[in-house]
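All protein chains but one are shown at their positions in the complex.
We just call them A and B in the order they show up, numbering each chain from 1.
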Amino acid sequence: MKIQVQRVSKSFTADGRRTPALVDIDLDVADRELICLLGPSGCGKSTLLNIVAGFLEPTSGTILVDGRPVTGPGADRGVVFQEYVLFPWLTVQGNVEFGLTLKGVPADERRRIARRYLELVGLVQHAQKFPVQLSGGMKQRVAIARALANAPSIILMDEPFGALDAQTREILQEELGRIQRVEHKTILFVTHSIREAVYLADRVVVMTSAPGRIKQIFAIKLPETRDRFAPEFTQYESEITRVVKEEVAKVHE
Amino acid sequence: MARGSVLLSVPEMMEWGLRGPAVPRRRALRLRVLSIVLFLGAWSLAAGIVQAAGLFNPIFLPGPWLVLGKVLAMAVQGELWAHVGATLGRVAIGFSTGAALALLLGLPAGHVRAVRNLVEPVVELLRPIPPLAVLPLFIVWIGIGESAKAGFITYATFFPMFLTTVHAVRQIDPLLIRAAQSLGARPRQLFFRVILPAALPEILTGLRLGVALSFFVIVISEFIAAEQGLGFLINDGRSFFLVPQMLGAAVLLGVLGYAGNALVRLVERRVARWQQAV
Partner (left out) sequence: MTRGLAILATLALWAGISYGNRAVEWMLPALLPTPGEVVRVFLDSVRDGSLVTSVTTSLVRVAEGFGLAAAAALALGVLVGVSTPVRLLVEPIIEFVRPIPPLAFLPMFLVWFGLGEASKVAFIGYTTFFPMFVAVAASVLRVDPMLLRAAASLGATRVDLIRRVILPAALPGIIVALRLGFGLALFVIVGAEFMGADAGLGHLIMEGRTFFNPAQIVMGALVLGLLGSAANALLVAAERSLFRWREARATS
């Protein structure tokens, strides 16, 4: 197993009151697997992702990556944020090279690697631009290239396409699918879009409303290149929608 | 639409907001020149009237030509440069020491809570005291020599530069730090490759403030205790009613302050190229 989430719970203390955000999460993620996390807003998806990233410590339980416990953030787990989070003082190329620079990779090697990933996300001609000069979709492509260039075995993505318009979003989903067929990363992907989850995931994990537990796991048995209009696709979509709706309804009770 | 009327009309406000329509560069330049010419003209006229009508002793309001003439005369005789040099030297030493201290204390204080809790109360306690009030203390402590003047500039400029540095570090988006960490940044790398560049634009703004403040306060220490410097020239002029000398030195201080500001701006523009969308 690549990632093992073992009985992880997390509670936050706010105004002296402890509120549980995650309760007893158990999840094994296989190498090269793409998992999508779905669930109502506030159920703890980001919290779980942040714990795996090493930004937060679980209140109890452990996370193992390659069998070793996670103690903090590290270059083995790349992160792509919903808010893009590029280093605004670096060019597109500088951003993609950032992790390599930290490792002390020589400049021409860095340039070669950066070029390869900029090609992969279709941004070679924008390499010398600064982030303020890019559209949202372009920024997120840079963030993905930056994560990939650092060669992590795991990529954690928290609603990476959440701030994009519907068209750009579908294009980036297709790009991510294509990239994954080349790069074979282990990916944890948080989303609110069931279509997106069915399009991308090997397995879809649906969480309960807060405090978050795992409600149900769907294995998506569809071919690698997926057709959003195939009957099997819509079958999965409506099945998962039904389960998610139950939980979302609870939030509004 | 009332084009050419003095106040913006409602349709003009609707279309462009209060900044009004963008003024073509040529016309803006003409207006600037016109404005300065009007200013100097009004000054000359006032001085001329005073002289012609004998309203009061004309030495109190010399025309701009007299001021310029005095500055040129001092420049030609060479005495001016010693004064300019003295002032610039004090500002350079005092300001750079203040800036170094502000960065050395402000960067860690912004980043590490414990350091902040240690340093900030002292700063908060001393900051409301107008620095000028402490100047006599510097003089009784260090005497009236060069170190008192430079030291006083350091003291006066430290506070605003320290506070902007702390703020600059604290306002950094925590997600940037997370992003760098998950790309493998160690604490040292985090500091030099993320915190420093992210804080730099605001730090530079603080430095600009410090430069202005240096020229602001050097004058008064040169009034009180100096035999050289532009502030000395001004106060010396006062004793003998040498108004052109006083105004000339004041304008020169303005020029120096402006140049210092422009210098930091230049650095700012180079460093912060990434902030402006092209």
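Following the convention adopted for this analysis, contacts are C-beta pairs under 8 Å (C-beta built on N, C-alpha and C of every residue); 3 or more make two chains touch, one makes a residue touch a chain.
Since the model is a prediction, treat every value here as computed from it, not as a measurement.
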Chains still shown that are in contact with the chain withheld from the display: B
Of B:L72, B:L104, B:L137 or B:L263, the residue in touch with the unshown chain: B:L137
Touch residues of chain B, complete complex, unshown partner: 6-10, 13-14, 16-21, 23, 28, 31-32, 34-36, 38-39, 60, 117-118, 120-122, 124-126, 128-137, 139-141, 212, 215-220, 223-224, 230-231, 234-235, 237-238, 241, 243, 246-247, 249-251, 253-255, 257-258, 261
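FYI, only the chains that are shown with their structure count from here on.
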Chain B - residues contacting chain A, complex: 173, 175-176, 178-186, 189, 193-194, 197-198, 200, 272-278
Complex contact set, residues of chain A against chain B: 53-55, 72-75, 77-79, 81, 83, 85, 87-91, 98-99, 101-103, 130-133, 146-147, 150, 156
